[in-house]
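Notes for the one structure printed next.
Here the complex is missing one protein chain, while the rest keep their positions.
Order of writing sets the chain letters: A and B. Residues in each chain are counted from 1.
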Amino acid sequence: MDINQVIRVVENVKQKTPLVHNITNVVVTNFTANGLLALGASPVMAYAKEEVEDMAKISRALVLNIGTLNETEVEAMILAGKSANAHGVPIVFDPVGAGATSYRTKTAQRIVEELDITVLRGNAAEVANVMGEQWLIKGVDAGEGHGDLVSLAESAAKQLKTVVVITGKQDIITDGVTTYIVHNGHVLSTKVTGAGCLLSAVVGACIGVEENPLTAAVSAVSSYGVAAELAAMKKEKEGPGSFQVEFLNQLSHLSAQHIKQYASIEKKESV
Amino acid sequence: MDINQVIRVVENVKQKTPLVHNITNVVVTNFTANGLLALGASPVMAYAKEEVEDMAKISRALVLNIGTLNETEVEAMILAGKSANAHGVPIVFDPVGAGATSYRTKTAQRIVEELDITVLRGNAAEVANVMGEQWLIKGVDAGEGHGDLVSLAESAAKQLKTVVVITGKQDIITDGVTTYIVHNGHVLSTKVTGAGCLLSAVVGACIGVEENPLTAAVSAVSSYGVAAELAAMKKEKEGPGSFQVEFLNQLSHLSAQHIKQYASIEKKESV
Partner (left out) sequence: MDINQVIRVVENVKQKTPLVHNITNVVVTNFTANGLLALGASPVMAYAKEEVEDMAKISRALVLNIGTLNETEVEAMILAGKSANAHGVPIVFDPVGAGATSYRTKTAQRIVEELDITVLRGNAAEVANVMGEQWLIKGVDAGEGHGDLVSLAESAAKQLKTVVVITGKQDIITDGVTTYIVHNGHVLSTKVTGAGCLLSAVVGACIGVEENPLTAAVSAVSSYGVAAELAAMKKEKEGPGSFQVEFLNQLSHLSAQHIKQYASIEKKESV
């Protein structure tokens, strides 16, 4: 992927300030909103069945996240999602903790069945469990995986007809045909709750300004990873508290220069 | 307004640690509580219909915020508000996102009809929509306004018989007769989610120690803006993450000296 495409997407987020409608978990609402604001997007959180269809319709992207799901919220997600689908608003789905309880797994599967998802973003265990594969998960953290993550991502993308993003030590982004591997990011992100949830929301911001979901997702994942690396360069020694604060700073300062210098995007050669 | 009144209000918050009962949105609960603590107030969040009447009754102010409203929470707001009204506890109302969806607009209008609100705090679009005027709003951010904001504030204050605070590039505070314009604050606050919501809560803290709601509101808005300016002086270059942290620091250190030096409060001359 031409790095200038990534730069253009990030700059468009700043210029167009896309409205991103989040129905997300209570742990990460604040961090998600602040991360989107730092990047230049315009976050809104709305959950009530009375308004989610209206809010999704006027947004540039809808982000669904089942991190602290309950039946009322799931119904709101379905309503919002159908409204988004009807009005051409792309949906990012983050199946937090799929596999940890059967309720989460079933709900995640229901969402991908009832809605047309544009991008599915999760760790390997979550994506596998959405696909009906057994994959050990511990709470909401990825367990030790087995198997070929690229194959998992590609088969999920084909079956669900979405772009799939599997994040981990390296990040895999695929539409089932073309696959990219991003080598950015920093391990301190795993010590910040909601780092994955915010990434899903950032994918939403990028897809709100870029029609090609694969380009949008690669742009989101790589620039997010670059911001994490820049934050770690400054604050790794201090610890996760300082890193989180600096990460918001870096998201707001992301420049073409930073992205050109640090983004590491590999196109997987087809076999 | 005599600047010593503002200083006295801020000092009284620290000394009397007023209990401020918040029914607010899930995005900003933590930042609101930490902001109130930094200023010296005593925040409590309570939402259940079984207890909101009791909690409102023992509080010095009730702050209602519809940022992530739902029917259960709106019912709790009405119950809490009626209890506050019955016991002489002042109410601050923040109609977050009024105008973005018809559900928000209707709910905001219901709240100002059913309850005696002491201070209404919002951006121009929100206040206009509460008043039944069409005003474009984008998500929960103020859209580009039109019309005369001072007139809007004054007519809203007269019609609703409350103090109205409209925040934006400059902040307008009026009871419909006397109007102040505050020129404090910093644009980085727009990159911190819940900056407006916390201001509403700070109005609650000030009104909890100052009987005159206009004095309380002007004190809250100006001292809040001074804290934002002080934070920006120290951390603007770093970015919104560091600014938010420093803003909490500055709220806790606000001194008579700072307020005297930086507060910029203009009394509007009547025409």
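The working rule: a residue touches a chain if its C-beta (ideal position, glycine included) is under 8 Å from a C-beta of that chain, and two chains touch if they have at least 3 such contacts.
Computed from a prediction, not measured in an experiment: that's the story for all the values here.
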**Q.** Sole contact to the chain not displayed, among B:34, B:170 or B:190
**A.** B:34
Q | Full-complex contact with the absent chain, from A:39, A:69, A:163 or A:251 | A | A:69
**Q.** chain B, residues in touch with the chain not shown (by the definition above)
**A.** 19, 21, 26, 29-30, 33-34, 37-38, 42-48, 50-51, 54-55, 58-59, 72, 244-250, 252-253
(Q) Counting contacts across the full complex, list the positions on chain A that touch the omitted chain. (A) 25-28, 30-31, 67-71, 97, 100-104, 138-141, 190-194, 238-242, 244-245
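Methods note: only the chains that are shown with their structure count from here on.
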(Q) Quick check: how many Å separate the C-alpha centres of chain A and chain B? (A) 33
